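Sharing a structure here in C-alpha cells format.
One protein chain is absent from this view; the other protein chains keep their places.
Note that the chains are named A and B in the order they appear, and that numbering of residues resets to 1 at the start of each chain.
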Amino acid sequence: MDIIKILENTISAFFGIDAAYFALAAIGLNIQFGYTGLLNFGQSAFMACGAYGLGMTSQYFGVGMWWGILIGLALVIILGLLVGIPTLRLRADYLAIVTIATAEIVRLVVRSVRFKEYFGGSDGINSFSSSFRDLSPFDPGAQYGVRPFQYSGYSLWTMIVGWSLVIIFSFLVYLLMKSPWGRVVKAIREDEDAVRSLGKNVYSYKMQSLIIGGVVGMFSGMIFALDRGSVQPDNYSRDVTFYVLTALVLGGVARVSGSVIGPMMFWGLYVFSDNFLRELTKDRPFEMFGIGIIQKSQVGPVNYMLIGLGLMLLMTFRPQGIFGSKEEMALDGR
Amino acid sequence: MDAERTYTELAQRARAALASVNASPGVAKPDPILLAENVRRNFGGVTAVDVQHLEVQRGSITALIGPNGAGKTTLFNLLTGFDTPDNGEWMFDSKNLKKVVAHKTASLGMVRTFQLTKSLTKLSVIENMKLGATHQMGEKWWNGLLPFRYRKQESMIERRADELLKRFKLDHMRDQYAGTLSGGQRKLLEMARALMTNPRLVMLDEPMAGVNPALKQSLNEHIRGLRDDGMTVLFVEHDMDMVHDISDWVVVMAEGRIIAEGTPEQISSNPAVIEAYLGTHQGKSLLEEENA
Partner (left out) sequence: MNNSKSRCFAVARAFAVVVGALIMFSAPGVANAAESENSIVISVLDQANNNGVSEKIPVAGVKVSVTNPAGLAIGEGVTDSAGLATIPVPAKDDYVVTLDVASLPSGVTLIEGTKTVVNIVKDSFTTNSKRVTFFAGTAGESGASLFDRVAQRLVDGIRLGLIIAICSVGLSLIFGTTGLTNFAHGEMVTFGGLIAFWFNVLLGIPLLIAAPLVIALGGVLGLAMNGIIFAKLRKRGIGLISQLVVSVGLSIMLRNMYLYQFGGRTRPLDDFSLQVAKSFGPVSITMRDLTTAIISLVVLLGVATFLQRSRTGKAIRAVSDNPSLASSTGIDTQKIIRVVWFAGGALAAMGGVFRGLDEQVGFEMGSGLIFLMFAGITLGGLGSAYGALIGGFFVGLLVELASLVVPAELKNAPALLILIIVLVVRPQGILGRKQRVG
C-alpha cells in the first residue's frame, strides 16, 4: 500500500479545485440554510445555471465570458423566483420538495435529446473556456509547483480564481451577516412570526436570501465548468447538493469559516477514503473473516455510503459542526 | 413623585373619557384608535371569532378577557394580519387594515406580542432589541455590504435600545444570548423589543403568563408606563387581579363573541361574565343557590 501517495493526494485535495467549488456552493447554501433556515435542496440547479449560462453564451452567441455571468445571473433569478414564489410563504419542507424536484427537472431538460441543440444533451457543452483561458497569466501546458502541490498552468489559474472567489464571497457574507440584514435573516431562521410582528417583510428577505445564495452557487458551477472545460448535466444531480450540504454541516452551519473549512475537510476525507479503499482492493478484494467485503468496483458506493452515514451522524450529534461551540448547541431549543 | 402625578393624570383622563361610555357590548367610544366591525373567523365549521363591533379607546389600557377558547388570541391574530377572517372590516387610526399584511401593520404603529414568547434565543438581547427598529438602512442587502452606510443609524438605534433595556432592567443581560433569560425576562424583552417599533397601539397577548409574582408587579408598572408615554394598550389576560389593577376598560369574550364591556368594577359584578367563566350549568346552580 502506497501510504505516501494516499497522504499526498489527501493533502492536495484539501486545497484542490473541488474543495474550492464546493466551498462556493456551501457559502451559498450557508446563506440560505445556515443563516435563513431555507432548505434549498436544489443548489445543484443554481450551479447548473452558472455552468450553462457560461457554456451557452460562448458556444451559441459567440460572446465572451462576462456575458455568460450576466446570463447566469438572469437564470439564477428566474429559477429563484420560480421555486421561491410558491413555497416561501409555506412551511420549510415545501421548499425542500420543490427545489429538489426543480433541480431534477432542470437536469432532465438540459440532458434531454429534445433540447440537445441548445444544451448539448448528455454530452453537454464543451470548448467554451477559451476566453477564460486567454486571461490566464500562466503557460497552460507547463507544470508549476512541487508535489503534492503540482498543477498545470490552467489548473493553477482556475484554482487561483476559484479560491479568490471563495475569499471574496466569504468576506461579503461576513459583512452581510454582521449587518442589520443578517440580523433579520438570522431572526427569520428562529421565528419568522416574531420578525413579521416587528414589521419586516419576511417573504422578501427569504427570497433575497435564496437568490443571493443561488448567485454564489452559480459561481461555483462556473468554476467547476471552467476547470473541467465542459458542462455536463450529470454533474448537477441532486446528490451534489446533498454532498455540499454534508460538507457544510461538517464545517458547521451559520458560520463563515464553516462553509470554507467544511468543504476542505470533506474533500480531504473523501479522497483519503477513496484512495485508501482503492489501494486496499487493488490486487484482491478486501476480506474480513474470510469473507470478501469490498471489491474494487464497490469502492465508489462504499465512499458514498460513508458520506450518507456522516451526514446522519453530524446532524444528530454535532449539528454545529466539528468545531462548533457547546454554547450554541445548548441554545438549540432542545 | 413626578412620575406618580403624570400617571394619575393620564389614568384619570382615560377613565374620565370612558366614564360616560355605556357598559354594553360593542359600545362606541369617544376617540377609538382601533375599530372592528363584523369580524368573523370559522375553523372547519366552528366559529372561533364573531365580533359584531369593537372599539378601543385611544390612550387607555383595555383588557380583553374570557375563558379558554373564547377566541381572544384568534382575534389578535386577525387584527394584526397573522390570520385572515372570513369577513369583516377593521381600522387602525381610521386606516382600513383589511388588505394589509402582517408586517405592514407593525410599521403603521400597531405592534403585538405573543402568548408563547418569541424571543430569538440565538441572538443576543441587544440584537433582539435592535431588530425591532423600523426603517433601517442596513436591512437592505446592498447597504448591508457597506457598513459605513448604516453605521450611524445603527449607533442611534443601539442607544435607544440601551435606554429601553435600562428601563426594563435588562441592561445587565445586554450581551447574553436571549436564550439564557428566564421566562419573565423574556416577556420583558419581547415587550421592550415591540417598543422599538415606536408603536401607538401595543397589543400584548398574555403578558403575565408564566411570570413569577415578584416580576408581575414590575410588568404592571411597565404597562402603565406605556400608557403614560401616550400609547394605547390592548392586552389579553387571565389574571383577574391584574386586570382589575391596571385596566381602564375591560372587554369580555366568550365563544367568539363579545358578551360584556365596562370598567373593571362593572365587569366584576356582571352576571353574564360570571356565567361565561363558570360555565352555563354551574353558573345557573350558583345563581339558584344564591336565590335559595
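Definition applied: contacts are C-beta pairs under 8 Å (C-beta built on N, C-alpha and C of every residue); 3 or more make two chains touch, one makes a residue touch a chain.
For clarity, every value in this text was computed on a predicted model and none was experimentally measured.
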Out of all the chains shown, which come into contact with the hidden one? A
Can you tell me which of A:I6, A:A51, A:I100 or A:I125 touches the chain that was removed from the display? A:I100
Touch rule applied to chain A and the missing chain gives residues 37, 39, 41, 82-83, 85-87, 89-94, 96-98, 100-102, 104-105, 108-109, 111-114, 116-117, 121-122, 239, 242, 245-246, 249, 288-289, 291-295, 297-298, 300-302, 304-305, 307-313, 315-317, 319, 332-334
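One rule holds for everything that comes next: only the chains that are shown with their structure count from here on.
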Chain A and chain B have mean C-alpha positions lying a whole-number Å distance apart equal to 46
Help me check something: in the complex, which residues belonging to chain B touch chain A? 80, 82, 102-107, 111-114, 118-123, 127, 130-132, 134, 136-141, 143-145, 147, 150, 154, 177, 179-180, 193-194, 196-197
Chain B-facing residues of chain A, complex: 172, 175-176, 178-184, 186-187, 190-191, 193-202, 208, 212, 327-328, 330-331, 333
